[in-house]
Each structure stands twice: as C-alpha cells, then as structure tokens.
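With one protein chain removed, the remaining protein chains of the complex are shown where they sit.
First chain written, first letter: the chains are A and B, and each begins at residue 1.
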Amino acid sequence: MKDIRKLTALTKAGITESLQFRLGTVVTLFGNLIYLALVYFLWKSIYASAGSDTVNGMTFYDTMIYLILATAIFNFLEMFILWDMSRAIQSGEIIMHLLKPMRYRWYTFWSYSGSHVVSFFLTFIPTFLVVMIVTKGAVPVGWNLLAFICSLILALIVNFNLEMLVAPICLYTESTWGVNIVKETIVLLLSGASIPLAFFPEGIRRIVQYMPFRAIYDIPLTVLLKKNGSDTAGGLSSMILFQLAWAAVLIIAGNLFWNHAVRRITVNGG
Amino acid sequence: METASCRKRGFLFYAGIYRKILVQDLKSKMSYRADFILSNLGMIMTNLSGFVTFMILFHNFPSINGWDYYHMLFLYGFSLIALTPVQCFFDNNWNLRFMVRSGDFIKYCFRPINVFFYFISEVFDIKGIGQFIFGMGTFVYAWRHIGIPVTFVTIAKAVLFLITASLFMIAIMNASAATCFWIINSGYVMVIMFRFKDFAKYPASIFNGIFRFIFTFIIPIAFVAYYPSLVFITPDSVPLLSWLSPLIGAFFFYLSYKFWMLGVRRYDFTGS
Partner (left out) sequence: MAKEVLVMKDVSKEFKVLKRHEGLKGSIRDLFSRDYTSVMAVKNVSLTVEEGEIIGYLGPNGAGKSTTIKMMTGVLEQTSGEITVNGLVPYKERTKNSEKIGVVFGQRSQLWWALPLIESFKLLRDIYMVPEKDYQDMLELYRSLVDIEPILHKPVRQMSLGQRTLSDILAAFLHDPGIVFLDEPTIGLDVSMKAKIRELIKGLNEAKKTTVILTTHDMGDVDALCRRIVIIDEGQKIYDNDIDHLKNYFGSYRTLKLRLEDGSWHEQVIDENKTDVMHVIQETQKKHRITDIQLEEISTEEIIRKIYEGGKAS
C-alpha cells in the first residue's frame, strides 16, 4: 500500500516537473498530433466517398500535407499584436511609442522574431517530420524546400503587416476580441488554411486569387507541394512577386492608417 | 438574520440570483454598443466561415462516410446549438487561470453560495446568441429536408438531447480550465481542447477504434452531436450509447464539477 502511494507521488512529481518544462510547446505539439489524426481520418473517409484518388488536382496526401502544415504554419505565425496594442492603448503605454511608428513596428517585429524561431524548430519541424512519416514521404524533397522557406518568410512578413494594419482599429473600440476574430476568420478561410483553395468553386477562387490572404498559407504550401506551376522558374517567381507586392502594399497602408490613428490619439488625448 | 440562515439555498434561489445577474449584465453590455455589435459580427463571421467551408466541401464531395448533405447539415446544426451554452454561460472559465495566478480568486470563497456557481455566473457571453440562431436555422432546415416528423415526442426528444449534449463541451472546458490549479500553462490546454469542438460536426464513424474510443470516453466530443443525432437520423437502429447520452452527459458534467471543486480545495490548501 505504502509503495503504491510512493509510486503515485513519484509519477505526480514527475508529471509536474515535465509539465513545467516548456509545457506550452509540448501541449501544442501534442494537440497538433491529435489534430493531425482527426484531419487524417476525416479526409480519408472523404476521399473514400469521392470514388477517385484525385479531386481538383489534389490527392489525399496532398490535402493532408496541405492542411496539417497549414496548422503548423498557424502556430508558427501566431502573434498577439492586436492584443498587445489594445493593452498598450488601454494602459496609456502607447503614448511612449507614439511619435515613432517605424520604431514601434520594428520593435514589435523583432521582439516576436525569437518566438518565431523557437516555434519553427520546436513545433513546425517536428510536425513536418510526422507528416513525412504518416504520408510515407509524399512531400517532394528538393529545391522546393528552399523556395518554401523563402516563401514562408515572406508569408510571415505579409501576416505581420496585416496584423499591423488591423491593430490600430483598437483605438476606436474596446472589443479586441471582436476585431481579432473577424480578422482571423477572414484570413483562415480565404488563405486556404481551413480548406485548400483548390477546392473553392471556380468563381470564388478567381476573386480570392487576387487577395493578400493567399500569400500567407496557400502560396508557401503550393510551393512546397510543387503545384500550380510553382516548380517552374516563371511560376515560382510570379508567386514570390505576388507576396512581395502585397507585403509592400500592406506596409504602406499600415503606415498610412497608423499615422491617421495616431493623430486621433494626439487630438483626443488617448 | 437567524431566520435567514435557516432557509435553504435551493435550485430556485440560484435560478433567481442568476436571472438577476443576467438582466443587469445585459443592460450594461448594451451600453457599449460598438463592442456589442463588433463581437456579434465576429461570432457571425466565425459561423459563416464554418458554413462556407462546409459548402465548399460538399461542392467537391457528394457524401462523407455515407452521410449525405442534409444529414451532415443536421449534424452541423445540432453541434452549433449544443455548443452554445458553453459559449454563453461558461465563458468565465477562460479567466480562471488569471484569477488564480493573481490571487483574486479568493474573493469567491467568502460568500455563502456555491463557489463554482458564483464564479461561472459572473460572466454571460452574449456572442453565443448569434451562434444559436445560426445553428437553429441550419438544424430546422436539415430536419425538414430529412423529413423527420414534427410531433410533441420528437420535439421533446430534441430539446432533451440538445441540452444534455451541451453538457459534454461544458465538462471538457470545466476540466481543462481547472487544470490551472495544478499547472502553470493551462491556457494551452484550454485552447487545444476548445479546438476539438470543430470536429464535433463530423460523424464519429470516420474514426478508427482507438480514436473513436478516445473521442467517446476521454475527450467526449463524439457526444456533442454524433451520438445524440443518431436518435433522429437513424431511428430504427439507434445504438445504446445514443440513448444513454443524457446520463453520460450528466455524469461527465458532474465529474468536471467535482474536479473543478477539487482544484478550489487545493487552491485553499496551498494558500497561495
């Protein structure tokens, strides 16, 4: 009896210890694994019902890789700029950053860069490896990996600037949750993170194609899977240029909006 | 005062208190109109996005695991309704870890009412209403297309099974929120558990043995919509688990409540 209690105490102590150790990463990884299983079973049965191996140019494994890596990219890109800014506004701390928009922008970007690096190695890479194993190496390995990394960095920049564009809305409302969820929902749906853009009906796809959201999830993943002509120099460069163009547009728009919002604070006194 | 302490605080007492908090809370929320509109817009967007995903899926695939469009829609509507109470009434669980960490949680221990009730009653999240309306529309639409008869019995059944189905997600969130009494980063646990709700709208029959077991008995999301829906969709061959789901729901809720209260006791003992 005493021994059993000793053992359970030991287990408990052990669990507590290992839980304290980078629990966030471990739980996220574990969550991704279960999520992976769910996606696997769901799409396996969907494809089983479809009767053909390829739907809209996507095989079962393509879809799997696409969706699971989209989740991993989601974790990798995750930033709380909106929440940070709304907190800074409510506490009045924003005044400190006020007159130097570029500095605030850079400061935020670099302060997040560390967590991006950590999450890339601790959640993205392991998830990627698991995907490789589960799909029995269905991810093409070659120059496309390098192109994927470049595209992913651009996706990070587009996503960051999109956040920076939306965040000043917090100056006009207290409902940070509302702003955040609207932004997140639109991004996740129209970027292909919820369901690959390849499955969208033709008409909608043609519109979504020109929106910036595609630059965040769909383009890096398409590049990785060598779809839509991204394995040719022309196709790849047009996708990368698309990302670059949107990054530039968002940076400019973000700055314009920020300057406008700042004027509002200086006029109203916060 | 002597007479007051002799009276018992029963169900009616708690229902009355809850109603009063709710009315006051709604009044104060209405006064922040922009926030109110924005957060409801957010909720509608989320549901709309889920619906669009669903439509796109069926644009490409005629059925999933033998479930056709209307049956899947039924399941989807059912899950949206059953996921409303956790959103509306139990949203304060998201604040639990901050309260516990900062020590503010102790204030809930000084009143002569149930600590869990006191804590949970503090927040009513109005956003859930948009989801409820969305879910009802989908549910009724699918119900009519499947051709389920509209009788007193079927409606009573629907109400009973919807309410008990809602207990499962509540239990999951109670339990994951209560982990904050033991571990530091409980926020991650909550986020991940909350994400599983997205799979409540798919038939559990798509999973293999182990995973079906996990999602039935450990993280019981299969009960949020799949098992109770079978009572309506395949009335001739309803599995035992479907009939038992109200009882199992009550059981899971009770377990999560006990776990939550155990956490409170632990909080007391550490005296943090």
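Everything below uses one rule, namely that contacts are C-beta pairs under 8 Å (C-beta built on N, C-alpha and C of every residue); 3 or more make two chains touch, one makes a residue touch a chain.
All of these numbers come straight from a predicted model, not from anything done at the bench.
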By the document's definition of touch, the residue of B:Ile113, B:Leu244 or B:Leu262 touching the omitted chain is B:Ile113
Residue-wise, where is subunit B in contact with the chain that is not depicted? 1, 3-5, 7, 16-17, 20-21, 24-25, 28-29, 103-104, 106-107, 109-113, 122, 268-271
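Note that in this section only the chains that are shown with their structure count from here on.
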Per the C-alpha means, the centres of subunit A and subunit B lie apart by a whole-Å value of 27
Residue ranges of subunit A in contact with subunit B within the complex: 16, 19-20, 23-24, 27-28, 30-31, 34-35, 37-38, 41-42, 44-46, 48-50, 55-56, 172-175, 177-182, 185-186, 188-189, 194-195, 199-201
With touch defined as at the start, can you tell me which subunit B residues reach subunit A in the complex? 32, 34-36, 38-43, 45-46, 48-49, 52-53, 56-57, 59-66, 182-185, 188-189, 191-192, 195-196, 199, 202, 206-208, 211
